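Structure first, then comments.
Every protein chain but one is kept in place in this view of the complex.
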Amino acid sequence: MNVDLVVFLALLSAGYVFGRYNERKHFRSIQEREQAMRELLVFSERLPPPQPGAVECTLVVGSCVVAFDYFKSFVAGLRNLFGGRVTSYETLMDRARREALLRMKQEAAELGATMIVNVKIETSSISGEAANATGSVEVMAYGTAIVPRQRG
Amino acid sequence: MRYENPQIPEGANYSQDHPLKELAVLLLGALAIVVVAVFTLAAAAGWLATKIPFATEQAWAAGLAEQLPASALSADELAAQQRLQAMVDRIATLQELPAGMSPVVHLVDGSEVNAFATLGGHLFVTRGILADMPHENALVTVLAHEVAHVKHRDPVVALGRGVAVMAALGALSGFGDGGVVANQLGNAGLLTTLTFNRDQERAADEEALRTLERWYGYTAGAADLFRVLERAAAGHEPPEFMSTHPATDERIARMHAAETPGPLLPLPAEIAALVAVDHPEE
Partner (left out) sequence: MIVTNIEIIPGRRVLRHLGMVTGSTVRAKHAGKDIMAGFKNIFGGELKAYTELMQEAREEAMQRMIAQAKAIGANAVINVRFATSSITVGAAELFVYGTAVVLDEPAPQA
């Protein structure tokens, strides 16, 4: 048996087992935190609704960098031969985006905000240009938190 | 105006397919592409190889022949080899080989039952197969079969295919992780070099039958050759789809159907003398 082949299969199965375990755990955690922060509203509209009292507006940012595991990269590489939807990366992007939004919400919640408006999301690939570089993607979410000013 | 954030259902932005299923489908697809590409390349290279002039093939073979151990043939063996060469020359005339294409026969001292054609029109015949020949008709059949391979340029076509398969698998190893698998396949590619495919064998069989018809005016005894080969294989012949030679039973049946009756002649004296040494009790 070829040593390279053994290493390759080991990496592939490690990527699959750990990648899938992490993904499930991450999705569960995302869902829990989303539920916990349901009260903090998020909108992509530019203008906040008219507020009854005085408010403070602050920029809040959340970001998340995710890396592809070996299994996902391999499947995506094969998918590149045939074209079509790269399903192995879709869950990853979904996780990264929701995580970034959650971190933004977390920051806003700590400021005591009730709402975040004009939310924008940016995605960028921060892996090198080298063909064999393992990919990683950064997702950044930012918006304006509306914090009711303390009375008295 | 009301502001709210209703719960969005889970999983709208990704597929629910199992990742292993995706992997399996993709691997099968990739494998299919590799197989088709390698076969196409091999076929193209085989066709191109027929365009190589026979003189060029002979020049390559000259290099090969020097590497073979110079076997010291005894006087008896030399006489037998000369006799075989005379038969091959007559077969070459009967098969109307193009000018410049002149097969050279080499007698190999060895008990294994084998005869094969290789680059440059070199035919190799073992003492083992001569010892098993029941009559001259079978000997002519085996020689005619090998000369037909030379006529059809089968060795150079097989070489072209082998080189194409090796090159394709070699190029594959250049791409990422697939190379590991390609290395394994590459080793198998070596073994298939210079084996003829079943179509080539069938064509050579048919050519041998036509030669027999021209030599004797009848084709009796052709099937006996394959009975000899069957006995030599002694039950460990792989199933037909594994082997490049059409299964011996099938060849016997086809040869038998094509045979026309006629007397079977004894082996030429020089060859009979060799056989007598190998089987002194007979």
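Lettered A and B in written order, each chain numbered from 1.
Everything below uses one rule, namely that contacts are C-beta pairs under 8 Å (C-beta built on N, C-alpha and C of every residue); 3 or more make two chains touch, one makes a residue touch a chain.
Note that the structure is a prediction, hence the values are computed from the model and not measured.
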item: Residue, one of B:M1, B:A99 or B:A257, that touches the chain absent here; value: B:M1
item: Positions on chain A where the hidden chain makes contact; value: 41-47, 49, 68, 73, 76, 79-87, 89-90, 93-94, 97, 101, 119-125, 127, 131, 135, 137
item: For chain B, the residues touching the chain missing from this view; value: 1-9, 12-13
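The rule is simple: only the chains that are shown with their structure count from here on.
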item: CA centroid of chain A to CA centroid of chain B, Å; value: 60
item: Chain A-touching residues of chain B, taken from the complex the two chains share; value: 1, 3-5, 7, 10, 13-15, 17, 19-20, 22-23, 26-27, 29-30, 33, 176-177, 179-181, 183-184
item: Complex contacts: residues of chain A adjacent to chain B; value: 2, 4-5, 8, 16, 20, 31, 38, 41-43, 49, 71-72, 74-75, 77-79, 81-82, 85, 87-88, 90-91, 93-94, 115, 132
